[in-house]
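Every protein chain of the complex appears in place save one, which is left out.
Moving on to subunit A:
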């Protein structure tokens, strides 16, 4: 394991242990609902489902169709805010 990936692993571990990752997850979810991202994506889901057929839709289908679009649709403001929080956390806990 390179020093880099060691460091990343250590950071992730700390994020989880301190509960920060869960808090960030909740924050992100709330922001995405607020800005209408979820509704947009849900509408896209409806199209995909109607296209593939209600009976035959699988999780893989949905993941393949939804994830790229979902990533692209996240508003910049939300991204900025989350990044800010993450960087603050990293700065506060710089010595791992």
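Just so it is clear, contacts are C-beta pairs under 8 Å (C-beta built on N, C-alpha and C of every residue); 3 or more make two chains touch, one makes a residue touch a chain; residues count from 1.
Keep in mind that, in the parts below, contacts and distances are computed from a predicted model.
The complex includes a chain that is not drawn, and of the options "Checkpoint protein", "T-complex protein 1 subunit epsilon", "Radial spoke head protein 9 homolog" or "Ataxin-7-like protein 3" the UniProt name matching it is "Ataxin-7-like protein 3".
Contacts to the hidden chain, counted on subunit A, fall at residues 3, 6-8, 10-12, 15, 21, 24-25, 28-29, 32, 38, 41-42, 45-46, 49, 54, 57-59, 62-63, 66-67, 70-71, 74, 79, 82-83, 86-87, 90-91, 93-96.
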